[in-house]
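Only one protein chain is missing from this complex, and each of the others stays in its spot.
The block that comes next holds chain A.
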Amino acid sequence: MKRTRDEVDATLQIAKLNTAELLPTVHCLGFGPGASAAAGDFCLLQLEPALCQQLEAGCSLVIRGDKDEQAVLCSKDKTYDLKIADTSNMLLFLPGCKTPDQLKMEETHCNIIHTEIFGFSNNYWELRRCRPKLKKLKKLLMENTYEGPDSQREKDSNHSQYTTEDLLDQIQASEEEIMAQLQVLNACEIGGYWRILEFDYEMKLLNHVTQLVDSESWSFSKVPLNTCLQELGPLEPEEMIEHCLNCYGKKYTDEGEVYFELSADKICRATAQMLLQNAVKFNLAEFQEVWQQSVPEGMVTRLDQLKGLALVDRHSRPEIIFLLKVDELPEDTQERFNSLFSLREKWTEEDIAPYIQDLCGEKQTIGSLLTKYSRSSMQNGVKVYNSRRPIS
């Protein structure tokens, strides 16, 4: 039974409200049939303006998570932690309800709007931008590294392989974030599956390229694709040669020909990894000599090329260097700091920065992370950071 205008006016009179001070339109609020529906059939999701625009454009979002994981919500390119926020107030959803501004803009004013309350809630879903959980990506792809087309592994079809869709099914991250990480990992799509190259195989490809550059006396910044494919094609699949050039160089076109500008930093870094992975630690001076000799002629090695890959200990005698890969450390922030402080009690900001850079959230800096997760002190005039609590 819907309320009539007369009933509304009668109520206004009893309430002693002056209709002259009110807009002509009244919303009569009632509970719709679904208003007592079981909680969980509908809910409120709080959005940042950018996400709202995406929904208005028709884009979808995806909630991802295992039963034992904290759920995340992914847009095309960002990942958010999903949490339920409780409010002590009651939130009612009013379809078709107009605001005073909207009413004032209307030309004809209707008298009554019968509004059916769709439902109500005392909580909503809250989103907070978070780092995508990408560590699992490398773990999955390392299950079956690619060693070249002739390797025994490729003939044996029993191994786990992942397509892009498979990865979206397993990783708590947005598609763009996964694609970006695949590039960082130098992963390659082979036969529709994403593969990480086995390190020795990747080095073999790189060596073919750098030796060819040397024998042809090319400049590192102008390596012609076609000649590479011609000369190296007999040795390795053309797709793998081109993949290697893409990983270690930047592609460009000059007068219709495709060239690559090779990155000295990336090549020196890979060479260092090749040397360091063979022992627990190296005498720093010896390492630097061997390293410089091992890189292609004309490239200059520098320790800052090894950030996040290797760590130098300047307090030991002799000074040493050892492999420490940031992507093999824990993903969780507290666990990462614990493992870094177990490794070394006190760190300078310069040394620790490459190992915590990836932990920074949208608005966090290295400084704010250090303030939150460590304690600082002065040592020999230099500021150092150590753990806030005892590490066993």
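Following the convention adopted for this analysis, a contact is a pair of C-beta atoms (placed from the backbone, for glycine too) under 8 Å apart; a residue touches a chain by one contact, two chains touch by 3 or more; residues count from 1.
We take it that contacts and distances are computed from a predicted model.
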item	value
From "Elongator complex protein 5", "ER membrane protein complex subunit 8", "Globin domain-containing protein" or "Chromosome transmission fidelity factor 8", the hidden chain's UniProt protein name	"Chromosome transmission fidelity factor 8"
Touch with the omitted chain, as defined above, among A:Glu48, A:Glu143, A:Glu238 or A:Glu335	A:Glu48
Selected from A:Ile117, A:Val258 or A:Met274 as touching the chain missing from the view	A:Ile117
Interface residues of chain A (partner: the chain not displayed)	3, 8, 11-12, 14-17, 21-23, 25-36, 40-49, 52, 55-67, 69, 73, 87-101, 103, 115, 117-118, 120, 124-125, 168-170, 172
